[in-house]
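Right, I'll just put the structure down here and ask away after.
In this view, the complex is presented without one of its protein chains, the others remaining in place.
On to chain A.
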Amino acid sequence: MLAKRIVPCLDVKDGKVVKGVQFRNHEIVGDIVPLSARYAQEGADELVFYDITASAHERVVDKSWVSRVAEQIDIPFCVAGGIKTVAQARELLAFGADKISINSPAISDPSLIERMQDEFGRQCIVIGIDSYFDAETGTYKVKQFTGDEAATKETQWYTQDWVEEVQKRGCGEIVLNVMNQDGVRQGYDIKQLSIVRSLCDVPLIASGGAGTMEHFKDVFQLARVDAALAASVFHKGIIDIGELKAYLAEQNVATRL
């Protein structure tokens, strides 16, 4: 049976792994390659690296570490951060990234998704979506340029519409990052993820809010996502990946042990 994936996310800033609370106040948590190797060893199914400063500051991720990660770890990984052109994507894939994730640049120019799909196939095109619950209107909406608080802005997109749009244009996977939940470890937004799941024919990765092992069980069993992404619970040693996977197996969640 296809296993549910546990995906540690390493937010990268200036070549180091960092983590902030609700995208703010970033603190350094470690070096990229040793942390990657540790997570692979502990049973992570996949890794995601986000250069959180890249999109907002008009620059591309420093790529030297991508090939160092590819040399050393033997599980798949995805690279995100300011990838705006087919040429940039090609370079990252050539360095050994398995997938590239596009967020803000796809909102600015949705045709980027089609062009990348034509060139590389949809299997390596991941769309990251930063979604938040707008309490005033009671709707889910998409934000752009979230890597930098000063640059963050609202978009014209309702989350459900953007989820449909990116699939139509040819993405192979979606990471839904629920911003209201990020970094506060109160659990994944099951309600929102369930809504998006019902619209999503490609694999869906839940992101934002993981605090306990039960949160992972819930997001797999209730929202039926394919993968769950988390950062601080792993970086801070609150949850051990091996223990998490043993727990999920006990709860009858298909898990690669």
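Operating definition for what follows: contacts are C-beta pairs under 8 Å (C-beta built on N, C-alpha and C of every residue); 3 or more make two chains touch, one makes a residue touch a chain; residues count from 1.
Rule of thumb we're sticking to: contacts and distances are computed from a predicted model.
**Student:** What name does the UniProt record list for the absent chain among "Ketosynthase chain-length factor", "Hydantoinase B/oxoprolinase family protein", "FtsX-like permease family protein" or "Imidazole glycerol phosphate synthase subunit HisH"?
**Tutor:** For the chain missing from the view, the UniProt record says "Imidazole glycerol phosphate synthase subunit HisH".
**Student:** Taking the entire complex into account, which one of A:V202, A:A223 or A:I241 touches the absent chain?
**Tutor:** A:V202
**Student:** Which is it among A:K16, A:R38, A:K63 or A:R90 that touches the chain not included here?
**Tutor:** Final answer for the missing-chain contact: A:R90.
**Student:** Which listed residue, A:I75, A:L222 or A:I238, touches the chain dropped from view?
**Tutor:** A:I75
**Student:** For chain A, which residues touch the unseen chain?
**Tutor:** 1-3, 5, 40, 45-46, 67, 70-71, 74-76, 90, 93-98, 119-124, 172-173, 200-204, 226-227, 256
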